[in-house]
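Here you go, one structure.
Just one protein chain is left out here, and the rest sit where they should.
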Amino acid sequence: MFFRQRQMAYHAKPEKPDPLFAKMLQEPLGGQWGEISVMMTYLFQGWNCRGPQKYKDMIMDIGTEEIGHVEMLATMIARLLETSPIEQQEDMAKNSVVGAVMGGARVEDAIVAGMNAQHYIVAGLGARPSDSVGNPWTSAYTIASGNLLADFRFNVTAESQGRLQVARLYNMTNDPGVRDMLSYLIARDTMHQNQWLAAIRELEEDGLEMTPVPSNFPQELEKGEVAYQFLNHSEGTESQQGRWAQGPSPDGKGTFTYVDRPPAFTEDEGNLNPVDPRTYGTPPAPVPPAAAE
Amino acid sequence: MFFRQRQMAYHAKPEKPDPLFAKMLQEPLGGQWGEISVMMTYLFQGWNCRGPQKYKDMIMDIGTEEIGHVEMLATMIARLLETSPIEQQEDMAKNSVVGAVMGGARVEDAIVAGMNAQHYIVAGLGARPSDSVGNPWTSAYTIASGNLLADFRFNVTAESQGRLQVARLYNMTNDPGVRDMLSYLIARDTMHQNQWLAAIRELEEDGLEMTPVPSNFPQELEKGEVAYQFLNHSEGTESQQGRWAQGPSPDGKGTFTYVDRPPAFTEDEGNLNPVDPRTYGTPPAPVPPAAAE
Amino acid sequence: MFFRQRQMAYHAKPEKPDPLFAKMLQEPLGGQWGEISVMMTYLFQGWNCRGPQKYKDMIMDIGTEEIGHVEMLATMIARLLETSPIEQQEDMAKNSVVGAVMGGARVEDAIVAGMNAQHYIVAGLGARPSDSVGNPWTSAYTIASGNLLADFRFNVTAESQGRLQVARLYNMTNDPGVRDMLSYLIARDTMHQNQWLAAIRELEEDGLEMTPVPSNFPQELEKGEVAYQFLNHSEGTESQQGRWAQGPSPDGKGTFTYVDRPPAFTEDEGNLNPVDPRTYGTPPAPVPPAAAE
Amino acid sequence: MFFRQRQMAYHAKPEKPDPLFAKMLQEPLGGQWGEISVMMTYLFQGWNCRGPQKYKDMIMDIGTEEIGHVEMLATMIARLLETSPIEQQEDMAKNSVVGAVMGGARVEDAIVAGMNAQHYIVAGLGARPSDSVGNPWTSAYTIASGNLLADFRFNVTAESQGRLQVARLYNMTNDPGVRDMLSYLIARDTMHQNQWLAAIRELEEDGLEMTPVPSNFPQELEKGEVAYQFLNHSEGTESQQGRWAQGPSPDGKGTFTYVDRPPAFTEDEGNLNPVDPRTYGTPPAPVPPAAAE
Amino acid sequence: MFFRQRQMAYHAKPEKPDPLFAKMLQEPLGGQWGEISVMMTYLFQGWNCRGPQKYKDMIMDIGTEEIGHVEMLATMIARLLETSPIEQQEDMAKNSVVGAVMGGARVEDAIVAGMNAQHYIVAGLGARPSDSVGNPWTSAYTIASGNLLADFRFNVTAESQGRLQVARLYNMTNDPGVRDMLSYLIARDTMHQNQWLAAIRELEEDGLEMTPVPSNFPQELEKGEVAYQFLNHSEGTESQQGRWAQGPSPDGKGTFTYVDRPPAFTEDEGNLNPVDPRTYGTPPAPVPPAAAE
Partner (left out) sequence: MFFRQRQMAYHAKPEKPDPLFAKMLQEPLGGQWGEISVMMTYLFQGWNCRGPQKYKDMIMDIGTEEIGHVEMLATMIARLLETSPIEQQEDMAKNSVVGAVMGGARVEDAIVAGMNAQHYIVAGLGARPSDSVGNPWTSAYTIASGNLLADFRFNVTAESQGRLQVARLYNMTNDPGVRDMLSYLIARDTMHQNQWLAAIRELEEDGLEMTPVPSNFPQELEKGEVAYQFLNHSEGTESQQGRWAQGPSPDGKGTFTYVDRPPAFTEDEGNLNPVDPRTYGTPPAPVPPAAAE
């Protein structure tokens, strides 16, 4: 059960409107690596958690925090849109240089063409639950497998991709209010990358999971001879130069070897047998017409 | 530029048909964490790579290997479907117990209801580029950000989720041929988890990237005071018990602190200003009708 | 900013596992008219609200309540899955009648075929953010236009479709624990239908919006002669018998008339002009090859 | 069975081409609340209707009318695209001011960047079945539940959102031909809002359905004590000021009450039981490796 | 502008309900190659047509016919669902053999598990605009390029894939009413395959378009030396045995040649240059942290 406090977690106030940056800021709100994704991912991981209580509680903490991040971004975007295109059009129409260049006739298009058209037409100058090119957010971005190591690895990724995108956006604006909010989100992503890395160590120290995931699958059932081989599938051998091709493997259970031209394990060329002709696929040789009775 | 060898990488031959397991095996073929996903992810990471050659070559090697994994799974699924439902219907019709139970009339439905209907109707008993519940594969599953640490973390995740799913499937069949192929894929996932973990260490040792990603964003620009704080957003303090709430952070740059009831940093409640009434949103007070001239 | 209380809003405990009902219960969780949809819809309506504070506060109240409904359903589904298919297989294998019918060989398939395969393979017996046939939830289900009357009408719809679906599901189970939770959700949908209907009246009484939405578009700019005409586009005149074809219109601004065979307002047949041949569409007559220089 | 008349329902002729407005006009054609959505929604509601004939006939009338609206918009968009970018490039290249600004080299990009690229590349200057940011139309926008009150409430919403969007677009163009067509669509939306509101009253007067939907679910089976309570889930009590928090409920069956800090109905914190370890989720305590035999 | 006749184009009456076949019959209704796809494809091709009137009229004729095919399938599906699962449950419960097998407890699940759950929960026993595994129809299935030869080739494909799927479904039912309707759809697909093949010949005879499409692109601008070469990219030379590897090409403009081991045309290995470090991708060598000012 959830409750809401009136204040936002942090400031979300731009110095001035900027509909074009509003479009870009949709990416950390409703994009694949945006705040809706981490909010939903952490909430589902928490609700589905069957592990120790400290993990469930920790996951729910961060999941709940992320709802507030969604709130901050949605508010910021709505404020970046606060001057409507119609007003901008009127302002710009007074600008003679622009008027001359654009022919004096369809000035509003120059602005609107660059906007996310749905910000105006669909949301009436509000935030959208979509990414920077307009794709709706999809729950395919929500990852919750029941295996906490597999999922915490995803979470480290999400906070890495997320911090990367916000850092890029930081470079695309010089609005002090926007940058202030981004500096908060970037700092929280620093924390969250560290938090999930720490949680991975905790899981291993608690003996609950380790590499290779899932560690409870009996490793003697896998095809052992290829479990630590690097297979070179392209010309050139630069790939031999990394630590992935020699020395002990990170799981401490094997030694990497390098196979320059990997052989096939089978003579099977993948040819298929014919099936019932009433499925009407193309057979190896002509067959007479037939249907089920 | 790519070339194909006739033999498959490994055996892909079931002992006998099993259309229901064919449906489930679509998950590691065309699901979010299936072979098409890693094939496309690694190929795009390689093509977009601007880092040292040894990384690009290594990424392309594994990307090319994964095309062969897609091939093995597609072939296996087509073979698991080789006895058509029509033939099974006829076989089952001769089984009097089934006939009695089902009423003697619509026996084929019992089989077909459990199948992926598109295996028969759309693909004519071939594999589909979709997951186990029929969702088409989407390139949203392809991750290539240009930042290799962010992406290698994704790759570790992908091989973890993938190995987890295949291990679960191993438990759902007792066909020796199917299990043999799965034991190969599980072993390769062991290798690939280790490979990406090794590549992460190499990246750090090469000084190219470290935590927090992206490490080239000047950390003094982030809101430092919240960069290592654990914020407790739910009742209870079990979340205080993990190493994510105290001690040095994994990046070696901070010390975790635990904030029991995190304060808001602002008095701002997120209220928005009115906008041009010609956008027809609901205003704070009634306004007269208007349209642009 | 949001906080979480440990207790759920209501009981979510089934008497016994039921993986097939778990599949169906995904619809009110992650389907088009499920709890994720109303949660996200109300939160976005609230964040984007530019109207009076009482509306914004009310919308945020219900949006926050819905997060708790998502929580209850996710928990219920995870519990309905608590006996794994493997255990069920072993139980059923002891049942000789089933064994005989199924041929004694692939009993687990009979159960698994009916399950949502991703409950097992992807989520490890946890809830999924998807609907009852496996489609991922999409933010296209989130509606927030900035116009509160347009949106409250959507909200009444959402609570109507939602209550309808849950009532149907009530009839498909006889588990007392499941039915208890459904009776709570159904009651809240009763409240929420009434709440949005009341909010619509309030909006009208506050003079903020009325029919036709948007009421601030000057109605003299619309093509008035067709604004209250019922146009009969199919054979038969049963459609003349309703109050939509005669008498005063609900907005109080017109009188319905019935047009039996509606005429076209134009002689224009929609034929198009040719365009630059370098777009390579099919022209009205042959043209010579050409390309831009 | 359907037939087509040569003339369109109304004029659809712009005064001059405008590829940027063509992009925006995709929203009422192929967007969530566009003409394809209402066409498909009404047709499916009609085909699935099991209620009285006057409803089915009325629904089919409007569904058939909407096909003609799709036709008008598609034609308008194709005409707005009639001057190709190549010609515009040549015209603009003669304009020295533009030439100077743009550097004289890549003038066409300035236009094409603002266009929907698929209008040119994919459709050869024709309309697309997509929205204003390029998302394909999806049948998730088609609503037909079998319950006419639930569906008519959706229909009122669709005509409200639709009229809202077209009114916004009216403000973004000053082409008399485009505005003329929009004034027709706006008027029909006025009619259709009224029509569905009238149909809702008719349903109630016919005794077929009322609030709460579905009215045929026995209301004594719902958890009555929460069926008319407003639950305050956020700080502040502005939400107490509306008619949704006090007085009789619109369905005439209850009285609203306001609960300031809603209690949980359960002590259950949603913790889950462990499951079969062969699903490889993270357990509460370490378990030995295992697989099905 | 469109009108509807009361009678359907053909009979659509099953002898008895069959919810499992109803699920499969969604494929030709709302699947990729179903009737909604051809309806929308032909209508958009017609509305966007800039070629001779006889083509536009012909395309609109078949587009309008297809609306009636959608109607027949939707009606058939609604009728196949007419006995509700609840009634079937009660009927089956009286059947002691079934009762014994199923354990007497959850009989309804056996039926419902095989059904499309949304037929009951979402549509109330009506048709859905989705395919046989529940994916919503998407306008990505609508093809209209402006080039009639490219599009007519698609149309031949659509009628081929469609007839193939319906023929497969014919074999999965023995209901005389269903088969009667399918025999009509199959016959119309025979006509439509022939119709589009004839239209292709007409286009060529009218000199409007020929192979290679688009024929108005000056062929001297393409890289002529590879325009008629078969490039062997896999081991083995069976592919040399077809008429695609030797002799005159079907367009009459070239002669096929077979290249056993195709060479690369370039020494370029696709390596990329470094970019501005403020994009935070991984560079070839370490760089100091930086951000835009």
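For reference, chains read A, B, C, D and E in written order, and residue numbers begin at 1 within each chain.
As a working rule, a residue touches a chain if its C-beta (ideal position, glycine included) is under 8 Å from a C-beta of that chain, and two chains touch if they have at least 3 such contacts.
For clarity, every value in this text was computed on a predicted model and none was experimentally measured.
Although it is not drawn, the missing chain touches A, B, C, D, E when the whole complex is taken into account.
Touching the missing chain, out of B:Met58, B:Leu125, B:Leu149 or B:Ala245, is residue B:Leu125. Touch with the hidden chain on the side of subunit D covers residues 1-6, 47-53, 55-56, 85-86, 100-101, 106, 108-110, 112-114, 116-118, 120-122, 124, 130, 133-136, 145-149, 203, 206-209, 214-219, 221.
Residue-level contact of subunit E with the missing chain is found at 5-13, 32, 53-58, 60-62, 64-65, 71, 75, 78-79, 81-84, 86-87, 120, 124-126, 138, 140-141, 143, 145, 147, 149-150, 153-154, 156-157, 160-161, 163-164, 167, 170, 183-184, 186-191, 193-199, 201-202, 211-214, 217, 219, 221-234, 236-239, 241-245, 249-251, 254, 256, 262, 264-270, 272-273, 275-276, 278-281, 292. On the side of subunit C, the interface with the absent chain consists of residues 164, 167-168, 170-172, 174, 278-280, 291-293, using the contact rule stated above.
In the analysis below, only the chains that are shown with their structure count from here on.
The interface with the greater number of C-beta contacts, when A-C is set against C-D, is C-D. Rounded to whole angstrom, the centroid-to-centroid distance between subunit B and subunit C, based on C-alpha atoms, equals 26 Å. Centre-to-centre spacing of subunit A and subunit B amounts to 11 Å, using the average Cα coordinate of each chain. Annotation: 30 Å between the Cα-based centres of subunit B and subunit D. Shown for subunit D are the residues that touch two or more other chains, namely 5, 7-9, 32, 60-61, 64-65, 71, 75, 78, 124-126, 138, 140, 145, 147, 164, 167-168, 170-172, 233-234, 236, 264, 270, 272-273, 275, 278-281, 291-292. Taken chain by chain, the contacts link every pair, so each chain touches all the others.
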